[in-house]
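Here the complex is missing one protein chain, while the rest keep their positions.
Naming follows writing order (A and B), and every chain is counted from residue 1.
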Amino acid sequence: MLRISDNPTLDTVAKLVTVAVAMFAFVFVVMVPLYDVLCDALGINGKTAGQAYTSVPVMVDESREVKIQFIATNNEGMPWEFAPRRSVMRVHPGAVNETVYLARNPLPDAMVAQAIPSVSPARAASYLHKTECFCFNRQPLEGHSSAELPLQFIVDQDLPQDIKTITLAYTIFDVTETSGGAVAAR
Amino acid sequence: MGDHHHGPAKGIGRWLFTTNHKDIGTMYLWFSFAMFLLGGFFAMVIRAELFQPGMQLVEPAFFNQMTTLHGLIMVFGAIMPSFVGLANWLIPMMIGAPDMALPRMNNWSFWILPPAFLLLASTLFMEGGAPAFGWTFYAPLSTTYAPPSVTFFIFSIHVLGLSSIMGSINIIATVMNMRAPGMTYMKMPLFVWTCLITAFLLVAVMPVLAGAVTMMLMDIHFGTSFFSAAGGGDPVLFQHIFWFFGHPEVYIIILPAFGVVSQIIPAFSRKPLFGYDSMVYATSSIAFLSFIVWAHHMYTVGMPIAGELFFMYATMLIAVPTGVKVFNWITTMWRGALSFETPMLFCLGFLVLFTLGGFTGLMLSIAPADFQYHDSYFVVAHFHYVMVAGAVFSMTAAIYFWLPKWCGRMYNEAMGKTHFWISFIGFNLTFFPQHFVGLAGMPRRIPDYALQFADFNMMSSIGAFIYGASQLLFLYNVIATIVAGEPVSDEKVWDGAEGLEWTVPTPAPYHTFEEPPRVGPGVHAHG
Partner (left out) sequence: MVFIAKQLCKLALGPVLLLMSVIAVAAGDESSINMSPGVTEVGRQIYNLHMIILWICVVIGIVVFSVMFYSIIYHRKSRGVTPATFHESTKVEIAWTVVPFVILVVMAVPATTTLLDIYDNDEADLDVIVTGYQWKWKYEYINDEGENVSFFSNLRTPQSEIYNTAKKGKNYLLEVDEPLVLPVDTKVRFLITANDVLHSWWVPQLAVKRDAIPGFINEVTTRTSIEGTYRGQCAELCGKSHGFMPIVVNVVSQEEYTEWLGEKQAEATEIKDLMAQTFSLDDLMERGKAVYDSNCLACHGANGEGGLGNAIAGSPIATGPVGPHLEVSINGVPGTAMQAFGEQLNDVDMAAVVTYQRNGFGNNMGDLVQPIDVYNHKKGQ
């Protein structure tokens, strides 16, 4: 066994301190990234990939139709008007679909928003590929202005047969405070 | 050599600068008892408000501060330090060591505790009030929505975590390096074993708790978003980290209690523990399993079904080693020559009530049924059966059992038995009805409730006042014993007691085992 010190007591202490420090580090360098990996893999919380999906050309499965529901939620203190243009779409797996969310900043000052996607059922999360999404970036809006936020997605052909409806929810958060730079940059 | 035989220093300096394991043990025990009374007082406030439907005494916001501080103080201030105190007193005496391996660190690990709890208690007087997000402090209620005092709360968790880690390192270093010649691992008393395993658990998970509160601190003050969805974090991650600490923490609380009971039941059965080896293995497997069951506290967060099933099966498995322990204690009593002094009564109380708590634990492990139990009073009843009737009863038993050895005076047996029966009745009156209201749909952590829960809540409150009052009797009995108890001089105190701590004179001298004893090959040092 590895000996850190010739004094047996100090040796024990040194090893235990190492364990304690390692466990502290473990939280930050293992648990957090591991959780993200598991979320991506298992769709925990309906999390979807944070980056655009680089699409591989696939066959469109015309024989199957999947219902996609769009939901919008404002987190507390987010005064924007935020809603999907269409609340339901019926799509074929493999096809590229486009839609938009409408956002309007009713306040006089510029604000920055971040939309967080969540898919339900969570099992479907890894089969809903977004090739373009306003949620990949923070969205700034000048006071009293509105915008159309584009979304482009493909439903994977391997989507389990028993899933017939997928709900895609966006919660919009006010991140103006933490992104002072982003406003200035515009 | 002469220098070694001096007695304790005089005055306050003795306590401030002591490196003696007995002095430090004493301070831990008194400190934890003070915290027990404080946490108990908060519980009385809670039960008084819940005595009847409607808001009578406190405001909902203050009620939440009470539940939060009650939990934190009982877990971190009362139960954990009490077992560290017991370990300090007993481990050197049980393994034939003159003191703990790191006496100076021992002093520090105690003396940073009182300031930590002073800080925690002082949050009550801060603007915005004390933490009011429950002892589990789930984000974002404890981050974005927390009162300003949360920063002080985080600091105090850091400090008491540090104290726990230092105390644990000390215990492990002592057990691994200071055993008397011939005291092999498989000859150590079970209390030493359970403390050793607990200490390993603490070294492994207290840093995880420190990590969790550090992330909270960073989220609150340094703009990170570990637990906030807006920045790509996740509030559920907090729960995973918290319970990765929190579940082993539950066993940190209960394992030393198992150790105590495993010492006392053989003593009053006048018969050796039935399965020493299997007790050691059962304790170790419980400790191991405690690391892979954490998410059973979170069945309702919406995990994938594979996760639910895994955590359900793993949790159910814990019933096996726990059962082994209960069966062992009962078989130890079987065909013994039992007598029922106060310590034994508390151990039997432990045995019955902890088993009930184990049953409800098994019920809670069943994920689909937990959808109905979760966050209801059923859970409150369950964990008080294992925490109070488990940890607190066994701790009380330990005090009655070893106090005569420590101070050379016998406690008042009649008063002790009275204390037991009042506690037992009060406890059950408090917590048994909570199973019913929980099953009938009363959520936990609410300051007011619907009318159909009124009768049982009133019963609960009356039971709580009885149980609370019985602790004052305990306090009185302990003080009366120390000051003017009947002197005992017999080294063994109890005729059935086995182990090295019973071979030193009574009362235990300030320094023991300066010459290590020799433990012969045929001797069962663990009784």
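Here, contacts are C-beta pairs under 8 Å (C-beta built on N, C-alpha and C of every residue); 3 or more make two chains touch, one makes a residue touch a chain.
The shown structure was predicted, so the numbers you read here are calculated from the model rather than taken from an experiment.
The chain not shown here makes contact, within the complete complex, with A, B.
The residue touching the chain not shown here, chosen from B:Thr123, B:Ser376 or B:Asn477, is B:Ser376.
Residue B:Thr355 is the one among B:Ser82, B:Thr355, B:Ser423 or B:Asn477 that touches the chain missing from this view. Considering the whole complex, the residue from B:Val150, B:Ala229, B:Ile252 or B:Val478 that touches the absent chain is B:Ala229.
When the missing chain is restored to the complex, the residue among B:Ala319, B:Ile422 or B:Val504 that touches it is B:Ala319. Counting over the whole complex, subunit A has residues 45-47, 69, 71, 73-79, 87-88, 106-108, 116, 118-121, 123, 143-144, 162-165, 167, 169, 171, 173-174 touching the chain that is not drawn. Residue positions on subunit B in contact with the hidden chain: 52-56, 60-61, 64, 132-134, 138, 140-141, 144-145, 228-230, 234-236, 269-278, 300-302, 305, 308-309, 312-313, 316-317, 319-320, 323-324, 326-327, 330-340, 348, 351-352, 355-356, 359, 362-363, 366-369, 371-372, 374-376, 429, 432, 436-437, 439-441, 443, 445-456, 458-459, 462, in rising order.
Quick note on the criterion: only the chains that are shown with their structure count from here on.
Between subunit A and subunit B the centroid-to-centroid distance comes to 41 Å (mean Cα coordinates, whole Å). By the touch criterion given at the top, residues 8-9, 12-13, 16-17, 19-21, 23-24, 26-28, 31-32, 35, 39, 42-45, 47, 50, 75, 114, 116, 122-123, 171, 173-175, 178 of subunit A touch subunit B in their complex.
Across the complex, subunit B meets subunit A through its residues 101-102, 165, 168-169, 172-173, 176-178, 203-208, 210-212, 215, 223, 226, 229-232, 234, 236-237, 240-241, 244, 302-304, 306-307.
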